[in-house]
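Other chains of the complex are left out, but the ones given are in their true place.
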Amino acid sequence: MNESELRQLLAAVGRGEIAPESAAVRVLDALRAAPFEDLGFARVDHHRAVRLGFPEVVFGQAKTPAQVAAIAARIAARGDSLLITRTTAEVHAAVASVVGEATWHETARIVSRPGATPPPPGHGVILVASAGTSDLPVAEEAAVTAEMMGNTVDRLYDVGVAGLHRLLGERARLAQARVLIVVAGMEGALPSVVGGLVGVPVVAVPSSVGYGANFHGLSALLGMLNTCAPGVAVVNIDNGFGAATMASRINHL
Amino acid sequence: MNESELRQLLAAVGRGEIAPESAAVRVLDALRAAPFEDLGFARVDHHRAVRLGFPEVVFGQAKTPAQVAAIAARIAARGDSLLITRTTAEVHAAVASVVGEATWHETARIVSRPGATPPPPGHGVILVASAGTSDLPVAEEAAVTAEMMGNTVDRLYDVGVAGLHRLLGERARLAQARVLIVVAGMEGALPSVVGGLVGVPVVAVPSSVGYGANFHGLSALLGMLNTCAPGVAVVNIDNGFGAATMASRINHL
Amino acid sequence: MNESELRQLLAAVGRGEIAPESAAVRVLDALRAAPFEDLGFARVDHHRAVRLGFPEVVFGQAKTPAQVAAIAARIAARGDSLLITRTTAEVHAAVASVVGEATWHETARIVSRPGATPPPPGHGVILVASAGTSDLPVAEEAAVTAEMMGNTVDRLYDVGVAGLHRLLGERARLAQARVLIVVAGMEGALPSVVGGLVGVPVVAVPSSVGYGANFHGLSALLGMLNTCAPGVAVVNIDNGFGAATMASRINHL
């Protein structure tokens, strides 16, 4: 119930068309309205698309296939886009059995299914760059998520700083993107170099690729947070999904 | 031997009814009395119910099924409530084979068996809230433990701060609880928001749900320890059991 | 505007006693009502006493004396209790010059001033125990805060576990308290021992007393979080204030 609806309701009460008690119930109902469905173990946030521009995405880790399938069924039932991250082929099967068709992105570890209406398209290209081949799962999680959210994605993989000419040779592609997602493990230096080459926003994703003093991605994370380049912000280690939501918000402005 | 028993004993000695040496032996015995049973590899603390209000609970992790079953047998033999945490279906089977019936709580990873007499009931409701569906094992460990200790438990799951209306819509249930247990992983922000909404004690439980810079629950733990909300105290990562013992002590005051 | 006020208002509209538009304005006003005062650099939360049982407390660290004094003036103007933590004698002077009298608790580093009406009294005694003399600033922050919130406080200082008889000799005082606040630095073992002796809630406060592998209180914090005793929850390092708010909430149930 928005402001004008409230005004109309009260005018109707004033005109005697609606009983006061009945109006009170409607006002209270609106205040109490819960734009989510309670499954007991989960509360599916159906209001999210209105509020944030994209329906709730299911974080697959540490949920049972049955739990994910139940949530997916409710999202699909409303015709919303379905996106499940950090999941498995087993979950894909469980979901497909309840929602019909669904796509399994193996490298990205994502299950997806388009909604009834496509999301509004982004204004430009989101370029996803990775430092190495081992970063592909994270880069693909970002790329698939961004595509699901209505963005055009350009992939530029294996352009790490130890062979700088591979990156410098692609300056044109960098320049044509509206937002950059840059994935790197080990020392995580690629966003610093990229952030110094172009003037668009750079979303940096540390990957956990490495060993030893990498400490599961800590080295890349700290490197990116301490970048000397301007225009770089960072998401969690291996968080391709988070980078894509940030980039998509920027690309939809 | 308490103070009045000591007085009576000495009076009897004074009256010549009890020989001094025999009284000395009894005083010394009482001082040496070991209210525990020594199994060699374990000393079952049978005195704990008297001292702390609930019998010794068995920490299942890193004990063999045989060790747990032996301890459980001694507790059951005294008619005490049996509660085994962080355990497995295999241990459940081993325990059941020596104590007869016992319940296996799969999500909570708990084996329980009521004692001969029920614990004294708590005064109000303990509400267990969780930020997400993935936090359920920890939330259930807290809920089952609290129930075993004589408390009424209200469960409010998947009300994380990214969809605030799911929580705000349940303010009434929050307000009706006497103590809150709030479980959250990732950034662990839920107890801060809850602690600012109600005036009862909040026991915060960081869960290890997350990845990357979550560092196995460290992010949620630090977030909760640094809460800007008053009336919040924290237990170990994933420690649903510890939260329940704290909440139960509060609820029994 | 609560539910019955809303019902009465709408009935009056129904009776034609209040114009619909005027009622609309009142409903919207109530929804928009901001129970805080905006000072530009701060928003004083005057609603907090109603919501949480005690007015907003000022966290003195990293605020200028002028900022603290301005906030204090607004709180005092409403007749609310004034409590400023982690502050200095210099701030005390600045505050006193705008609110008239105010007390400077040197060891606790607190400035306080009672409100127009005293807070409701707690039901029992809060005992504040400390492991060593060096923990006094933290213990006193807890004790002074608890007293300001209407609690009776018993102080039991320097009863660390290396001389256990000092603690065991005071078991009676421990037993008489309704809540315990236990402050300890170094290895932070005192709450574990206390939590095994009594059955009431224990709020543990790690202090930063120590050096070397103490890492500014980390050793005590981890020790307390990993306590093997039931009924213990932990607040931030040196957070006497937070322990007192938790204990006071418990003591007011």
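Some notes on this structure:
Each chain carries a letter (A, B and C) given by its place in the written order, and its residues are counted from 1.
We take it that a contact is a pair of C-beta atoms (placed from the backbone, for glycine too) under 8 Å apart; a residue touches a chain by one contact, two chains touch by 3 or more.
This structure is a prediction, so every number in the text was calculated from the model and none was measured.
In this structure file the homo-oligomer totals 8 copies of one chain sequence, with 3 depicted.
In this text, only the chains that are shown with their structure count from here on.
Although chain A and chain B carry the same sequence, what matters here is overlap: shared residue numbers make up under half of all numbers found at their interface.
Separation between the centroids of chain A and chain B, computed from CA atoms only, is 39 Å.
Mean C-alpha positions place chain B and chain C at a centre distance of 26 Å. Among the residues of chain A, none is in touch with two or more other chains.
Touching chain A in their complex are the following residues of chain C: 3, 6-7, 10-11, 13-14, 16, 19-21, 23-24, 27-28. Remark: chain A residues 32, 34-36, 40-43, 45, 47-48, 56, 59, 61-63, 67, 71, 86, 206, 208, 216-218, 221, 236-239 touch chain B in the complex.
Taken in their complex, chain B has these residues touching chain A: 132-134, 136, 157-159, 163, 165-166, 169, 209, 211-214.
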